[in-house]
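So that we are looking at the same thing, I have put the structure below in structure tokens.
The complex appears here without one of its protein chains, the remainder shown in place.
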Amino acid sequence: MFEGATTGTPISLMIENVDQRSKDYSEVAKAYRPGHADYAYDAKYGFRDYRGGGRSSARETAARVAAGAVARLVIPEVAVLAWVSEIGGDAIEPANFDANQIGNNPFFCPDPVAAARWEKLVDEARLAGSSVGAVVECVAQGVPAGWGAPIYGKLDADLAAAMIGINAVKGVEIGDGFAAARLSGEQNADPMRPGPGMPVFTANHAGGIAGGISTGQPVKVRVAFKPTSSILTPVETIDRDGQAAEIRTKGRHDPCVGIRGVPVVEAMMALVLADHKLLHRGQCG
Amino acid sequence: MFEGATTGTPISLMIENVDQRSKDYSEVAKAYRPGHADYAYDAKYGFRDYRGGGRSSARETAARVAAGAVARLVIPEVAVLAWVSEIGGDAIEPANFDANQIGNNPFFCPDPVAAARWEKLVDEARLAGSSVGAVVECVAQGVPAGWGAPIYGKLDADLAAAMIGINAVKGVEIGDGFAAARLSGEQNADPMRPGPGMPVFTANHAGGIAGGISTGQPVKVRVAFKPTSSILTPVETIDRDGQAAEIRTKGRHDPCVGIRGVPVVEAMMALVLADHKLLHRGQCG
Amino acid sequence: MFEGATTGTPISLMIENVDQRSKDYSEVAKAYRPGHADYAYDAKYGFRDYRGGGRSSARETAARVAAGAVARLVIPEVAVLAWVSEIGGDAIEPANFDANQIGNNPFFCPDPVAAARWEKLVDEARLAGSSVGAVVECVAQGVPAGWGAPIYGKLDADLAAAMIGINAVKGVEIGDGFAAARLSGEQNADPMRPGPGMPVFTANHAGGIAGGISTGQPVKVRVAFKPTSSILTPVETIDRDGQAAEIRTKGRHDPCVGIRGVPVVEAMMALVLADHKLLHRGQCG
Partner (left out) sequence: MFEGATTGTPISLMIENVDQRSKDYSEVAKAYRPGHADYAYDAKYGFRDYRGGGRSSARETAARVAAGAVARLVIPEVAVLAWVSEIGGDAIEPANFDANQIGNNPFFCPDPVAAARWEKLVDEARLAGSSVGAVVECVAQGVPAGWGAPIYGKLDADLAAAMIGINAVKGVEIGDGFAAARLSGEQNADPMRPGPGMPVFTANHAGGIAGGISTGQPVKVRVAFKPTSSILTPVETIDRDGQAAEIRTKGRHDPCVGIRGVPVVEAMMALVLADHKLLHRGQCG
């Protein structure tokens, strides 16, 4: 920043980890934690940094959220909003959806009834040393038609990569996603009617993207987070010497990483859209 | 090719379209087909090639299949197999899974009982001028632990982009995908036991990838194809002048594009894995 | 092309080699040609395609010239012109420079007096089975200030890579190049005066690029081509078994490849500028 403006230089963000605990890593150091990248990372690099997962730690997502805040400034015409729509298999009631509720509970839940149920559900998982998964939904309003590309650089492909690349994510859907595979062609159509400047769509099964290019409808994704891999129940594993071991992950226990995923999903949406806005401008002026 | 070997030059593949029909595009030329890229493409480029979708046509996937055949030569240690696991919401019975059946029916179906049901289901859709969606599954056996990377170039992110980038695909899952969001941490663990040279995993909920890196287990993806957008029922739409119109897509009718997606999914799996094999060799020797 | 316009699909160009001669490659097949990529290519790939150099052949530059013609359509505001300024150490007289002469002789020479000398010089090299080098200069008029970037994607760095990447090129200069290293800071300054819309520069030692970004002055490069490596005088070499050999290159003899480099240099200039025009539009709107 200089004289109130960015200077054209890359924006550098540095987040210092001020919440490290000098706790005992001896348990984790002894053996690979199933569900974590421990074994795969060591198989790749022949190296293991067992201090909280090292480079594979979800702490890295803090940088994504910070960068996403910058990306939003690049796309002021777009409003990005995410929420949790399901925890441990318990989904919100679409009729109860109220965007104003999302910030009113610790679960980013737009359905106050579901939020009350989740409080119990997540507490039980915590007390049991167990964990639960979650589904996060994200909508970007205001994306104009035309961002993306028909083969290389498809908007939906870049969004899918961005979302699956978030730690603990195992699935992604654009628009209706897997549910679209259960619709007929008639049900799945997004008919168009004349509108002012752009068509009015009477449905949005496509999630705002057709053929890799935005249609002008809201861009919608759904993202599946697996349950936290760190649990207090001992799990069979092996150590670095290949010997049988058991491991249980003590320390701070987070029973549902999906909840923390909400700002990360928003950030990745903003980052991908900001990229595509600039790419589109380069391509089409 | 020269003296029985590749020469180090890029391999060029050219597929001539010998099955064009000099049919009447006048209907399609008049208005945008909902569910296709017609409107979005025109919004981006200010141009519309209505001859079968132009660059947005799924004809392009023929090139992917051809390239995938070359990619398989780069990864002889890996066996890639895909099949249809669900059509129009009707899924195979896992207990009936028989890989040998996949080539014995026109649906790439590993469950002969389901194949019989699908024959009727797809025929009915065809006769009604309607269409149905499908889910394709793909497994790659023999991928060693260590391909991929922990943040940039994650194996699962690249697979997700490759799969969502296939025409008509709206969702992708790695391993258990959305089902993992409904499991507890204990259920979702992939415990390890000592094995010869590498661990024996007693489950594979992760689909062979942890923290963006292959674990040595089979790499598993599930891919959702929407129902074919071209249907004979007229759908509301607009023309290039923004006026109200109706459109129905005549000509060759393909009631389930997901079936044709099977070799494309296999090809994209092979292409991504071949890339990552070479990247891993560059990274880790 | 469709209805008189490009369709948004990548433009594919294919040039069939219709001038192959079924001549005897047995001499070339026996041993590596010094000065060619024969040995280095085989050292890399463990493979040798001796038919005219294979992938390392300058035939490849035909594709660059064709692509450059397309690139020029992207930058109609820019006029690109190249010429030969020196052959075999014999340079043009700057005072004789006449752009209209460039197309009037087989040497792309803007100085008719030098062209007459070169005719003799090149003929002698041809008759002796020898070869001579050349320097090609290229100017792009009409490039606006602002293309390029200060660190990554510098315009001069991309031009340098594009030019050195042409077969037989061994040196590149932006503006005064090596001569600038012999000037004082006062001599090398490009002073500015007020002008209509943009400054008037009273000199252009910088060749139109400062800090990786175009200044609005003509972009100037000089490119050194080595003498053709294929000569009729036998040269010491080794064969694939590492044994001593001698080689002389028969067949069509081209005593000065630099002359053929003129359209290639123009093409590479146009390709780099077209890229940077689009990048700049993406970056700065």
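Labels for the chains are A, B and C, by order of writing; each one numbers its residues from 1.
Going forward, contacts are C-beta pairs under 8 Å (C-beta built on N, C-alpha and C of every residue); 3 or more make two chains touch, one makes a residue touch a chain.
Only a predicted model underlies this, so the values are computations on that prediction, with no experimental measurement involved.
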| item | value |
| --- | --- |
| Among C:Pro110, C:Gly175, C:Pro218 or C:Pro263, residue touching the chain not depicted | C:Gly175 |
| Residue touching the undisplayed chain, where the options are B:Gly54, B:Gly88, B:Pro110 or B:Pro150 | B:Pro150 |
| Given C:Gly35, C:Gly52 or C:Gly142, the one touching the chain that is not displayed | C:Gly35 |
| Residue among C:Val65, C:Ala115, C:Ala160 or C:Leu278 touching the omitted chain | C:Ala160 |
| Hidden partner interface residues of chain A, rising order | 2, 5-9, 41, 44-45, 47, 49, 51, 54-55 |
| Missing-chain contacts mapped onto chain B | 8, 150, 278-279, 281-283, 285 |
| Contact set of chain C toward the excluded chain (per top definition) | 32, 34-37, 39-41, 43-46, 53, 55-56, 60, 86, 88-89, 125, 130-135, 144-151, 154, 156-165, 167, 170-178, 180-195, 198-199, 202, 205-207, 209-216, 224-231, 233, 235-238, 242-244, 258, 280, 283-284 |
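To be clear about the criterion, only the chains that are shown with their structure count from here on.
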| item | value |
| --- | --- |
| Intercentroid distance (Cα basis), chain B paired with chain A, Å | 22 |
| CA centroid of chain A to CA centroid of chain C, Å | 48 |
| Junction residues of chain B - those touching two or more other chains | 41, 44-45, 55 |
